[in-house]
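Every protein chain except one is present and positioned as in the full complex.
Chain lettering (A and B) follows the sequence in which the chains are written, and residue indices restart at 1 in each chain.
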Amino acid sequence: MSEHEYVPSSKAGKWFNDRLPLLSLGAHLSDYPTPKNLNYWWTFGGILTFCLITQIVTGIVLAMHYVAHADLAFESVEKIMRDVNYGWLIRYIHSNGASMFFLAVYIHIFRSLFFGSFKSPRELIWIIGMLIYILMMAAAFMGYVLPWGQMSFWGATVITNLFSAIPLVGESVVTWLWGGYSVDNPTLTRFFSLHYLIPFLILGLVVLHIWALHIPGNNNPVGIDIKKPSKDTVPFHPYITVKDIFALLMFMIIFAGFVFFSPNVLGHADNYIPANPLVTPAHIVPEWYLLPFYAILRSVPDKLGGVILMFGALFVLIILPWLDTSKVRSAVFRPMYRQFFWIFVVDVLALGYLGAMPAEGIYLFLARITTIYYFLHFIVILPALGFFEKTDPLPASISELVLTGGFSAVSARSDKIINEKK
Amino acid sequence: MSKQENKQNRRDFLFTASYTVGAVGIGATIWPLIHQMNPDESVKALATTEVDISQVEPGKSITVLWRGKPIFIKRRTPQEIQEAKSVELKDLPDPQKDEERVKEGKNEWLVMVGVCTHLGCVPLKDKGDFNGWFCPCHGSHYDISGRVRKGPAPKNMEIPKYEFVDNNTIKIG
Partner (left out) sequence: MKKNNLINLSVIILIITLFCGRAYSASKDILKIDWSFAGITGKFERDSLQRGYQVYKEVCASCHSMQYLSYRNLGQKGGPEFTLEEVKAIAASYEVEDGPNSDGDMFTRPARPSDHFVKPYPNVNAAIASNGGAYPPDMSVLVKARPGGANYIYSVLMGYEEKPADFDLDVGVYYNKYMDGNKIKMPSPLSDDLIEYTDGTNATQAQMAKDVTAFLTWAAEPHLEARHRTGTKVIIYLIILATLVYFSMKKIWSRVDAEK
């Protein structure tokens, strides 16, 4: 895997490394040639790793005090908040950490969409990333059920009920998920077990995600291929590590703002009411990071149709590398795609807002429009752009761009450069 | 010092300062994660127990739970007190006078943690060769003052912190 042989400086190090090349791995990661023109949008991978570790550590600690039983769960969370030393802090870090995790993952995904990081040869990195995203949503959904508040219970009821839409076996599947005839204690205990498991599955996928990344190397803001190592790259440590740490500290300031000064603003007041199977809340809403999918789900009057469309929204994301036909990677050189990208951002934000509103009247109408546009973007616009868009000429190299602040077009046909570099 | 060296020193200071401040932060972060495993407020609130001893007849004992452990409270008869006092210190593996194990003016009352000091089993009352307690796990014998006399236990049964709130109530812990 490494281009050069790393030799540890100490005898003990050499003994260890000969038997398990962890020190070589460390050297590989530390020396890893990274494009020197990466901007701050590239710091979110490191931020996401921090988020995952934070959630795992605080989660394991919370699990020392939480009781996964329908009669005791709500009370055990209150005990954590009131009696456990620093329990309030660990709990608020975990609940707000989930939101910060999704904020970072959305920025990370949109970075990839803008700069074409999902395009060949990085399709598998993108797909592994999508799997991580799906597991994140599953973990977050189940985690939200654990405090056993009104939203925990009714959110679980609504989402598990979706599976009854499956023809023939739907009802059996739901009963199987519930472990009973409604969301109840068996559902809670199994969600706790899976909620503990999934982050470690995510951890494994993150390792694969980074491994797959290190084959072609990082993409960069101008999206052109670079050789590594070269004058276009810098070693990961200390150049990228220090920048990642700086960006992480900025992120942590925002995180701390929520945890210490507004720890419940992203949540729902109804979840401080203990779960009551006899009383449905006026508006059942998932946490903010699931709202766009919720809006798509509710935009279809048919139950099965809504479920299919919701999973379809994920599916078009997964196959994105094959939908976007443009041979130019980065939106920096794709003036038309850039416009559509921002419209897409607004569309997703609108879907999120509409997901929080009641599914009626003007809200339902707009949710349908924005849902249709969402699919239009992936199925019609992106494939078409590859053929119709006139892209800007690409620079010959990153260094040229940095040196001159601009560049002269090397070739009249921009796609010719990429083909040659392949 | 050359300009290059000066720059180097400033840079090193900056890096050292960053690492140091960072390390402080990491330490401050680790502490709550460790401290959360210490007894929480509700456990600490139950750290003291008040016990009503008005129903205990001379020669009898009761067992109460304190911090999850059994507490033997025995009301000794005058003969038992005499017996406890007359034991020679040289006969004791863990020498301790009976007076040191009871409260002044209240030497009827023996209050001790009913846990064998060998490996933690609960000794049985009114058993053993010394008119006190006997631990069935590995055969330790305790006398009428709760002191180990025979067997593998290294120390006498522990006397917890306690006080008489009034003649009918003791507060343990």
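The rule is simple: a contact is a pair of C-beta atoms (placed from the backbone, for glycine too) under 8 Å apart; a residue touches a chain by one contact, two chains touch by 3 or more.
Keep in mind it's a predicted model, so treat the numbers as computed, not measured.
**Student:** Using the touch definition up top, pick the residue from B:Gly25, B:Gly59, B:Pro95 or B:Pro154 that touches the left-out chain.
**Tutor:** In the complete complex, the chain left out is touched by residue B:Gly25.
**Student:** Looking at the full complex, which residue from A:His108, A:Lys243 or A:Arg329 touches the chain that isn't shown here?
**Tutor:** Result: among the candidates, A:Lys243 touches the missing chain.
**Student:** Considering the complete complex, identify which of A:Ala356, A:Leu376 or A:Ala396 is in touch with the unshown chain.
**Tutor:** Candidates A:Ala356, A:Leu376 or A:Ala396; residue touching the omitted chain: A:Ala356.
**Student:** Identify the residues of subunit B touching the omitted chain, counting contacts across the whole complex.
**Tutor:** With respect to the unshown chain, the touching residues of subunit B are 11, 14-15, 17-18, 21-22, 24-25, 28, 41-42, 45-46, 50.
**Student:** Considering the entire assembly, which residues of subunit A contact the chain that has been omitted?
**Tutor:** 36, 75, 78-79, 81-82, 88-89, 92, 231, 234, 238-239, 242-243, 245-246, 249-250, 252-253, 256-257, 259-261, 263-264, 269-270, 272-273, 282, 332, 338, 342, 345-346, 349, 353, 356, 403
FYI, only the chains that are shown with their structure count from here on.
**Student:** What is the distance, in whole Å, between the centres of subunit A and subunit B, each centre taken as the mean of its C-alpha atoms?
**Tutor:** 52
**Student:** Under the definition above, what is the set of subunit B residues touching subunit A in their complex?
**Tutor:** 32-33, 35-38, 40-43
**Student:** Under the touch definition given earlier, write down the residues of subunit A that touch subunit B in their complex.
**Tutor:** Touching subunit B: residues 57, 61, 64-65, 79, 82-87, 89-90 of subunit A.
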